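One structure is given below, encoded as structure tokens.
As you look at this complex, bear in mind that one protein chain is not there, while each of the others sits in place.
The block that comes next holds subunit A.
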């Protein structure tokens, strides 16, 4: 069924609610099996079907659809990247976000409310100016704001913070937020309508090979043969790759996020505290959604520590003193693939029919549409999409790292 104002009215009056996507039993064999029913896996299935006409596809998810990082992030989208390997990719993602709802006929509440990154020193201003110039050279919107221009849009910031006085900001107006769960639901529905089987509660436990090719996967719902196998298991890429005998340049770390009690409209943009690592936006329900750094040590536990909550709260109150009286309703954590240079991997592996989508660090949500499109392109054509050529698995051996933060091979610092 196609959603429209009329369909909402008719279904509202008749009380008919149909599931948005099918969840059939797995067939014995598929052309493509995608492991991971999160944002990237579902988007990959959607674009495989829509762009490349490959519909004999299964998406295997060990939990329920959207139970991984697509349901655990802070919903921010942006394309304010500096490096040539990253910038065109995230800009393609931004363009796909802009047309997403019309494309998959689902309300994902894409809200281009703008992203404001504050700076607090001359050095930081210069770095942001360079970033803004790089963005504009790639055709991406960016503007520098001075202190008074920031004060106009965010009057409640602490401009006279003794340690980190706000000197200005870089703004990307086209950035913003998206209803994260709806992204998973929209892609699941769009893929399912085109014939993709979305199979929840189906955990892959082994990857079987013959003559150097992947032949089948063992799952909690039986053996499934596949012509091509695609891994999109963010946070657990190390575990799934190990099933195929591959060691990745990735560590798994936990990142917390938080949401406050519902407030009246308070902030109509996304703002980040450039001095530390703190970012804040307001959801349409009124809760302030915010987050900070990862926990700093390898972890597969989807929970964080109180020490980090304290650290994030301190950074938030330093930026907006009024936050000190806001109550936090929930804190949760997701686990993510922290790659050695802070950038993702979309590539083939040494097994010719095994494809890898991993290493998104904590920036995977904004990449969802472009990641799905580029991964589908790679699986369908066996050649990388032109904006994802830099995301090769062997770039570490070749010395072609994409180190946006300049931290070196230290995943817990990216």
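Basically, a residue touches a chain if its C-beta (ideal position, glycine included) is under 8 Å from a C-beta of that chain, and two chains touch if they have at least 3 such contacts; residues count from 1.
One rule holds in what follows: contacts and distances are computed from a predicted model.
This complex has a chain not shown, and the name its UniProt record holds, of "Dihydroorotase", "Sarcosine oxidase delta subunit", "Succinate--CoA ligase [ADP-forming] subunit alpha" or "Pyruvate ferredoxin oxidoreductase", is "Sarcosine oxidase delta subunit".
If you put the hidden chain back, the residue from A:93, A:177 or A:299 that touches it is A:299.
Summary of contacts with the chain left out: across A:6, A:162 or A:397, the touching residue is A:397. Which of A:40, A:78, A:174 or A:236 touches the hidden chain is settled by the complete complex: it is A:236.
Of the candidate positions A:157, A:248 or A:402, contact with the unshown chain belongs to A:248.
What subunit A contributes to its contact with the hidden chain is residues 236, 238-239, 242, 247-252, 295-301, 305, 307, 340, 396-397, 409-412.
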